[in-house]
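Only one protein chain is missing; all other protein chains are in place.
Chains: A and B, in written order; residue numbering restarts at 1 for each.
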Amino acid sequence: MLSLVKLVKGAIALNWRQLLLGALSLAIFVSAWQMYSWYLNANVSGYAAYVPYPGEVAEAFVDSFVTPAGTDGLVMSDHIIASLKRIFMGFVIALSIAVPAGLLMGSYITAEGLGMPIVEIFRPIPPLAWIPLFLVVLGYLKGPAAIVFLGIFFPILFNVILGVKRVDPILIDAAKTLGSKKRHLFLKVVLPYTTPYLMTGIKVGLGIGWMCIVAAEMVGKYGGGVGFYIWDRSDIGQWDYVFAGIAMIAILGILTTGVASQVERRLYAWMGMK
Amino acid sequence: MDGHEVDIRMEALLKVFKEETREIVALKEFSLDVGDGEFVCLLGPSGCGKTTVLRIVAGLETKSGGRVTVSGVEVEGAGSNRGVVFQEFALFPWRTVRKNIEFGLEVKKIPPHEREAVSSTFIDLVNLEGFENAHPHQLSGGMKQRVGIARALANDPAVLLMDEPFGALDAQTRNLMQKELLRIWSATRKTILFVTHSVDEAVFLADRIVVMTARPGKVKRIIPVALPRPRERTSSEFISIRGEVLEELDAEFAKTMMREMTDASVQHKA
Partner (left out) sequence: MPKKNFATALILATVLLVAGVATYVVLEQRGGDDENAVYYVVEAPSNMKGVLAANHIDGYIAWEPFVSDAVVDGVGKVIEWSGEIVPDHPCCVVAVYNSFASDSEGQDMSARFLKAHMTATDWINQAMDDSDSADYALLVDIAVEFTERNESVVEEALEHMKFHYAMDASFTTALENFTDMYMELGLIAEGKLADGGYSNVSDFIDKYIDGSYMAAAASIEPSETILNPDSPIRLGFLKGDIHQLAQAVGKSDAVLENGKSIFEEYGLNVENAIGAPFSNGGAVMDAFAGGYVDIGYLGSPPAILKHLNAEVRTSIVAQVNSEGSAIVVHADSGITSLSQLAGKTIAHPGTSSIQFLLLKAALQWEGLELKLKT
């Protein structure tokens, strides 16, 4: 079991130079932002209030966790939990379908031949294109979850297929000469070999999942969520809070994929694969 | 056969590979008997089909004709009575040394404590004490092949099939591993069919050296090595056998070279 502390330490274990450059890059960004806000205000731009100062956003960010909103009585953490719930739901369903499907399609030419045309038809369609249909047909919960599902499903599926196909044939040979039957080959060689690939799929999928959930929440405005929060605040023109919501998504996205790629890296290392 | 019982019998093996436009006859009329407990090296120019012979015996490759029996039983696919050691080691990267060695025992559903006893024995035999819980990527090439040998032996096969097992190692490690293999062989008395392209290695290890012809591969000549072990590479007997084998081989190398050049010119014209 990987402890969180270990993960954080791993992230910090980058060298100082990198940290310094990172801080500098962030400082440049914030100064540019600050100056742009100044510029808009000085020129009495019509949308000066739409680009609040970094300080105002920071204040709103803190306040969003403390002061319940007048409309729904929720604070930011409620919205985060709501988004996480939907992601989790789409994730679990994607995992439980994509993994078996990927194993089958990677292992059997017939399964691949049957599955690929369907996959290839649906894969190029951005998950968000389904929002209007899904919201009416599947409703407010299953709809957004289905969007997330589509976002996560394909990266997992393709990575699992890739993993199965990349299984070193010499390992299959070795297992055969050690007395393995087909069942053993699958459980003891194909399945473990595919695990790191699955983790890569999960990492990529979670990144896409975040983008999907935010968009789905902005269209299917139900039960909160960070996407909903952003939409709701923009609807009433509280742009400092809108930016706080956007920052929250950035943080959550970085955390999710950051943790996932740490897990991925360690998994590859532990399994002794590339 | 030096009075040995026959352990591996190959009769008139035929192997034809089908490519898009042509068929390649890799083996033709290949026959060979290997006695129980015997150490036989297969030697031949590259592409002569020596690895194909080994893979057919292992059951990893189908034959186009002929017969193979091991301990009197006809070979039908891979099985645990023939242990294989691969040039690429073929260790499971996610398994520890011990777990790699226990793989075949797991498949056989041997209870854990028995497995552990067996794997410990072979870890000792190949001198890997202290590395039981290491993963393959933490090991050197020589150590990896020790695991490969232990893993094959742990299954208690009748024969050990080795496909250029030391081909990926540096010269010093290679020499050391050859000595180690002889020690392990003398401890276990397994029948060994050993594929190599190194004449030196074959003369150092084998009871008999089987020199194969260029494609289509068949037995060109069998050269017994009657030297006592441990063999001295600098001894005049060693050097004379080495010369004899080299001579046989050179003729086949020349054939291969000729054919490759003709192939190239044909392709060039096309």
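Keep this in mind: a contact is a pair of C-beta atoms (placed from the backbone, for glycine too) under 8 Å apart; a residue touches a chain by one contact, two chains touch by 3 or more.
Everything numeric in this text was worked out from a predicted model, so none of it was measured.
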item: Options A:G22, A:G55 or A:G237, residue touching the unrepresented chain; value: A:G237
item: Residue of A:A58, A:V75, A:M89 or A:L104 touching the missing chain in the full complex; value: A:M89
item: Sole residue of A:W33, A:Y53 or A:Y140 that reaches the chain not shown, by the stated touch rule; value: A:Y140
item: Contact footprint on chain A, counting only the chain that is left out; value: 46-50, 67, 69-74, 78, 82, 85-86, 88-89, 92-93, 95-96, 132, 135-137, 139-142, 145, 183-184, 187-188, 191, 221-224, 228, 231-232, 234-239
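Following the convention adopted for this analysis, only the chains that are shown with their structure count from here on.
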item: Computed distance of Cα centres, chain B from chain A, in Å; value: 49
item: Sites on chain A touched by chain B in the complex; value: 168, 170-171, 173-181, 184, 188-189, 192-193, 195, 270-273
item: Sites on chain B touched by chain A in the complex; value: 58-60, 77-80, 82-84, 86, 88, 90-94, 103-104, 106-108, 135-138, 151-152, 155, 161
